[in-house]
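First up is the structure itself, then whatever we jot down about it.
With one protein chain withheld, the remaining protein chains of the complex are depicted in position.
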Amino acid sequence: MIIVMKQGYKESELDEVMNAVVGAGGQNHVIRGVKRTVVAVSGEETVLRTIPFETFEGVESATAILKPYKLASLEGHDERSRFELAPGVVVGGPEIVLMAGPCSVECPETMREIARGIKAAGCKVLRGGAFKPRTSPYDFQGLGEEGLKILSEVGKEHGLATITEVMDTRDVELIERYADIFQIGARNMQNFSLLKEVGRTRKPVVVKRGLAATIKEWIMCGEYILAMGNPRVLLCERGIRSFDPMTRNLFDAAAVAVAKSETHLPVIVDPSHAGGSSKWVEPISRAAVAIGADALLIEAHPHPEKATSDGAQTVRLEHLDEIINGLRPTAAD
Amino acid sequence: MIIVMKQGYKESELDEVMNAVVGAGGQNHVIRGVKRTVVAVSGEETVLRTIPFETFEGVESATAILKPYKLASLEGHDERSRFELAPGVVVGGPEIVLMAGPCSVECPETMREIARGIKAAGCKVLRGGAFKPRTSPYDFQGLGEEGLKILSEVGKEHGLATITEVMDTRDVELIERYADIFQIGARNMQNFSLLKEVGRTRKPVVVKRGLAATIKEWIMCGEYILAMGNPRVLLCERGIRSFDPMTRNLFDAAAVAVAKSETHLPVIVDPSHAGGSSKWVEPISRAAVAIGADALLIEAHPHPEKATSDGAQTVRLEHLDEIINGLRPTAAD
Amino acid sequence: MIIVMKQGYKESELDEVMNAVVGAGGQNHVIRGVKRTVVAVSGEETVLRTIPFETFEGVESATAILKPYKLASLEGHDERSRFELAPGVVVGGPEIVLMAGPCSVECPETMREIARGIKAAGCKVLRGGAFKPRTSPYDFQGLGEEGLKILSEVGKEHGLATITEVMDTRDVELIERYADIFQIGARNMQNFSLLKEVGRTRKPVVVKRGLAATIKEWIMCGEYILAMGNPRVLLCERGIRSFDPMTRNLFDAAAVAVAKSETHLPVIVDPSHAGGSSKWVEPISRAAVAIGADALLIEAHPHPEKATSDGAQTVRLEHLDEIINGLRPTAAD
Partner (left out) sequence: MIIVMKQGYKESELDEVMNAVVGAGGQNHVIRGVKRTVVAVSGEETVLRTIPFETFEGVESATAILKPYKLASLEGHDERSRFELAPGVVVGGPEIVLMAGPCSVECPETMREIARGIKAAGCKVLRGGAFKPRTSPYDFQGLGEEGLKILSEVGKEHGLATITEVMDTRDVELIERYADIFQIGARNMQNFSLLKEVGRTRKPVVVKRGLAATIKEWIMCGEYILAMGNPRVLLCERGIRSFDPMTRNLFDAAAVAVAKSETHLPVIVDPSHAGGSSKWVEPISRAAVAIGADALLIEAHPHPEKATSDGAQTVRLEHLDEIINGLRPTAAD
C-alpha cells in the first residue's frame, strides 16, 4: 500500500495515517521527497485495504500494490490448471475444447440434429439454455426444467457433455442434476449470491466476463467460486461493451492473454456474443485460438432463421464444420 | 421494422423475407431505390422482432422502429408517475426526496446517530445494506437479517422510511418484511429472476443502472417489474463505467433528462457511486437536481474513515447538511 | 515514482533499477515487504518519468505520483484565473459568459439576425466556424477567409466578441487577425503542432476535450499552450464518446468539477455537442451551470432546419432566450 500525502499536509494528519497502519498490523516507511511525502506501508494488504485512507485528512491518494486474488493467481502456482469438464473431456491441455449448440434448448428432434452435427464437426460439449436472460420481459424465457431434461438426454445419447446457464440461486440444485457444466452469464457475473452457490457444487463453472468488467473484477468472480471450494473454474471472454455499432460487443482478444498471464485458470472465448453476427464467428474464432484460448463456445443451429433466440449470431451447422476445419492450422502451433 | 436488402440480392431472397413478414401477420411495403431496395414492414413489432431477418440471405440490415417498452413509456401516459414510497413520502412531485445513510448497516448506536443526523438535514429515507455485493469474497459481506432488524427499528424510531438492497431471489420475502423500499444494485440490474421476484411484491423498487447499461436496457429492467404488476418503480442513475480514473464512475447527467423524456417513472441519482469520492458528492448532487432528479441517494456516516465499507465516497453528517442546504437555490426553480 | 519488483526478482535486477534512479539524479528508498519489494524514488519526476522502468528485468510496475502539469495546476496558485476574452468580457469571475451562434458562418444577413438575437438573450460572444472539420469529405467545409470577414464585421457591428475554430497551423495568423478567441476542436485536441502555434499568439484559446481524452490529457493540452507563453487558456467539456446512442456524446458533468479542482483555468461547457440534439441543450446547460461552468458555448440559429451544418443540435433563437432565462435561478447561487 502506497499512501501519498497532499502538499501542505499537517504532521498530525500524517500521524493519524501512521497510527491506523500500525493498528492494522502494518509497518510505515515514510519518504519525504521534495514535493511530496509518501508512506510506503508493508503488512497484510487484505486488512490494510479495508481502511479508507483516502478519506483521511491530508491524504491525496492510497494505492494497493498487491493483486486482490490469491487462489486464482498464477503466482505461487507451479503450473496452469488442467481438469476434466466431464469424463474424457480435458480443458487446459493441448486440445482446444469445442462447445456448440443453440442459444435456447429446442424440441428433442432439433436438439438431436444439432448434437449429430456438432459431434461430426469435432465438438465435445453441447450447449443450450433452459433458463434464458432476456432483455425484454416479452421475449421467450426458455423451456425451464423440460429444457434441462432434453439437453441431458440428447447429450447422453450422443456422448456429449452439456453446459447450460444458471440465473437463479434457487435453480442451482436442479441444474446440477441435469448438466455437466454451469455457465454464469455476463449479466450475472457479479451476482455474488449465485457465485457462492455454484462454488458449493462439484461441477465446473464457466464465468462469462461482464459487459464492462475489468479483467481484475472478472478474475475476482472466479476467486469467489474457488474460495467456496470448487476448483474447476473457467473464465470466458465474450466481448465487452463499446461505442462501435458495427459489432454487437467488442472482442477483447488481449484479455485472453492477460487472464492467462494473471491466473492459472483455463480461458475460453464465445465468438458468437463477442461479434454478435454469424459472419464474425469465423474470424474471431481464429484470433481467439491464435492468442491462446483453451476452448470455444459457439452458437450453432441447423436453421438460425428459425432459432427461438439469438438467430443473428448463430451459425449453420455446415458453417460450423468449415470454421472448425479452418482453425486447425492456427491451433496446430 | 425496416429491412434493407443487399446490393445484388435475388428476387427469391426478397420473397423469403416477405413471406416471413406475412407469416408473422405483418404487411410489406417494398421501395426500390436507385442503390437499395427497402422493405418497410407494418404490423405487431413485438412479434416481428423475434424473426432474425439479418440471418436471411440477401438481407443487409433489419431495424426495429418502435420502442421495446410499453408500460414504462411516457407515450400514452397522461402524466408522470407520482407515488408514495412510504406513508407521507411522495416521490415524483415537486419535492426532491432525500435518502441517506451508511453503505452497510452498522451497530444500533451508530445507526441511531446517523438517523438523527440525516433527519435533521431534511432526509426522509434511511439507507443501509444488510446484504452487500462485494468485489472480493474476502471483504465484509453485511450483517444479514440482523442488519435488516436494526435498519427497520432505527427507521421506525426516527420516523424514516427505509431502503435496502436485495441481491438474491431467496431474500425477497425476508427483506419485504423489514424494509419499505427495495434497491436493485447496478451489478444485478439484469438479474431477471430477481426483477420478476420484486415485481411480485407490493413495495417500491429502485433500479440502479448497470455499469454499462444503455438507457433503453435500464428502462427495460423497470419494464420487467411493471410487467409483473408492481407499479412503483424508480430508475436510479449512479454513474457508468468509463476510461477516466479521476472519478470512480462517470455520472451521466443527461441520462436523467433522457429517462424522464422516455418514461413516466421517477428518476433518482446516487452521487456517491457516480463520483466515487466524498469530494464529488456536492457538485454531482447540484447537477442532478438542476437536470431534474426526483430524489438523491447519498452515503453518509458520522466517521467515514471507520465505515465498514465504501468509506471513500461517504460524506460526514455535517457535510451532508451543507450539501442539502446548498441545493435549495438550484432546486427552487 | 513507486517501483514494485516482481516476486522472485534477483538482487542484480534491483541494482539495475537503483543505478538508473541514481543516474537520473534520484534517491532510492527500498522497502522489503513480506510479499513484495518496493522502491520509493524521490527526485525530479519529469526526468525519472522518461526512464521506462517497466521494461527492466524484475520490475512489475512503475507508477508516477506527481501530476504532469505544472503551469495549469491549481497547486501553487493563489487563486483561480480570471481574464478578459475581449475588452469588457471577463471569464472566471462571478458572471457566466454566454457564447452562441451558428455551427458554420453563413451569409451576412443571417449572421446579423443571429447576432441581434443572441445579444438580446444576454450573450457576449458570437461563435461561427469558417473552417469546418467534417467527418465526410463530401460535406460543406466552411466559407474560409470570407467567413472570417463576415464573423468579424458582424461581431463588431453588434459589440460582440468572436470565437472561431482553427484547424491548421497555416491558418493561425489569418484567424488571429479576424477573431478574438481561438477554438481548438475536439478532433484536434492533441494536434500538438497546432497547440504550440496558438500558444505563440496573444489571443485566448478554448481547448475542447477530445472524444476519449482523460481529464489529465485534456489539461496537458492546456499546458502546451501555457508553456508557449499564452496564459489565457479555457478548457471546454463537450461530451465524450460512450456506448449509448440516445445522446450523440456523453456529457461528463463531473469533469467540470474535477478540472476546476485540478487547475486554475476557467472551464466551460458546450451543451450542443455534449447532447447532440436541440432538446438536450436546456437540461445540460442547467446542469453545467449548477456544477460550476464559467461559460456556455451554444449553437443557435433562426432556422436550424436550414443551417448549413449541425442543424439537429442547434436551438432556435427564441429557444435560446428561454434557456438563458431558465438558468438564472441555478446560476444565482
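Letters A, B and C mark the chains in the order given here, with residues in each chain numbered from 1 onward.
We take it that a contact is a pair of C-beta atoms (placed from the backbone, for glycine too) under 8 Å apart; a residue touches a chain by one contact, two chains touch by 3 or more.
These numbers come from a predicted model, not from an experiment.
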item: Sole contact to the chain not displayed, among B:S242, B:T263 or B:S277; value: B:S242
item: Touch with the omitted chain, as defined above, among C:P108, C:G311 or C:G326; value: C:G311
item: Candidates C:S81, C:T110, C:T164 or C:N191 - the one touching the absent chain; value: C:N191
item: Chain C, residues in touch with the chain not shown (by the definition above); value: 20, 46, 50-52, 54-56, 68, 131, 133-140, 167-170, 187-194, 196, 210-213, 217, 220, 223-224, 227-228, 240-241, 277-278, 304-305, 307, 310-312, 314
item: For chain A, the residues touching the chain missing from this view; value: 212, 214-216, 240, 242-247, 250-258, 261-262, 274-275, 279-280, 283-284, 286-292, 326, 329-330, 332-333
item: Touch list for chain B against the chain that is not drawn; value: 2, 4, 7, 29, 31-36, 38, 40, 42-43, 45, 61, 63, 65-66, 75-76, 241-243, 245
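To be clear about the criterion, only the chains that are shown with their structure count from here on.
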item: Most widely separated chain from chain C, with each centre as the mean of CA atoms; value: A
item: Approximate Å spacing (C-alpha centroids) for the pair chain B, chain C; value: 31
item: Separation of mean Cα positions, chain C and chain A [Å, integer]; value: 38
item: Inter-centroid spacing, chain B versus chain A (mean Cα positions, whole Å); value: 25
item: Numbers and ranges of chain C residues touching at least 2 other chains; value: 242-243, 245
